[in-house]
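Note that this complex is displayed minus one protein chain, with the remaining chains in position.
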Amino acid sequence: MDAFQVGTKAQAQAVDITRQVDSHVSAAAIEEGAVLVYCPHTTAGIYNNEGHDPDVARDVMAHLEKLVPRDGPYRHMEGNSAAHIRSILTGNGVLVPVSGGRIALGTWQRIFLAEFDGPRTRNVQLHYLSGGGNRVG
Amino acid sequence: MDAFQVGTKAQAQAVDITRQVDSHVSAAAIEEGAVLVYCPHTTAGIYNNEGHDPDVARDVMAHLEKLVPRDGPYRHMEGNSAAHIRSILTGNGVLVPVSGGRIALGTWQRIFLAEFDGPRTRNVQLHYLSGGGNRVG
Partner (left out) sequence: MDAFQVGTKAQAQAVDITRQVDSHVSAAAIEEGAVLVYCPHTTAGIYNNEGHDPDVARDVMAHLEKLVPRDGPYRHMEGNSAAHIRSILTGNGVLVPVSGGRIALGTWQRIFLAEFDGPRTRNVQLHYLSGGGNRVG
């Protein structure tokens, strides 16, 4: 496993982590398979979507805030239930194909850490999985 | 593949299944890789989020009910479209890292089966994936 940290700067913020993921995969010399980009936290998410226009990530975060408002009513006393729920909606990990030693994203795809309860220092783990499947015979 | 069953007790309920997942992984003697915790149903989900305060899971389930109300209008005649849609929003499987023979969750993470159309007996499957990636040379 590899890992790195991301410092978020706002309560809600999407941070493009594609470059860090790709350089770890390159350094690990994984040729084929997939990498599980995994966030061990419960109030942040990981998603894979467009990263060319920063307004898309802003729309994503603003709409998640509309769907799951910070002020409930919620029962959880810590006051961050909205962050937990948003993390479940995005998921806290994505599985990204690796091909020829690099992550194999589509033209517009980028990998984001979605902070829902920041600012904080977040850990991102990379778990490498073996490709090819187990073949017959 | 390993599998186990969970008996849910309400129409909507989040059940912490971490202990069962971890003991199957330990018994299977998987050293490194990941386990796909997979639900072969279409009106239940699997998610990975905080399990220390049971109020978080209650807030999650209540908010999903608000976002996707049981009474539509929906076209599907069986009357459980809301359960199908909630299952798609959470997803029906999570990929959990395995390290040193145990599932490697973050401090506050627990794995939940989310029942959206219970009470029922639900199947949970565990599919082990090989770690390490296919390395160069």
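When the chains are written out, they are named A and B in that same order, and each has its own residue count from 1.
Note that a residue touches a chain if its C-beta (ideal position, glycine included) is under 8 Å from a C-beta of that chain, and two chains touch if they have at least 3 such contacts.
The structure displayed is predicted, hence computed values, not measured ones.
When the whole complex is considered, the residue among B:Arg70, B:His84, B:Arg120 or B:Arg135 that touches the unshown chain is B:His84. Checked against the full complex, the candidates B:Val6, B:Val21, B:Val98 or B:Ala114 give a single residue touching the omitted chain, namely B:Val98.
Residue positions on chain B in contact with the hidden chain: 1, 28-33, 35-36, 38-43, 67-68, 72, 74-78, 81, 84-85, 87-89, 91-93, 95, 98, 101, 123, 125, 127-132, in rising order. For chain A, the residues touching the absent chain in the complete assembly are 33-34, 47-50, 53, 55-56, 58-60, 63-64, 67, 89-91, 94-95, 97, 99, 105-109, 129-137.
Heads up, the rule we're going with is that only the chains that are shown with their structure count from here on.
With centres defined as mean CA coordinates, chain B is found 19 Å away from chain A.
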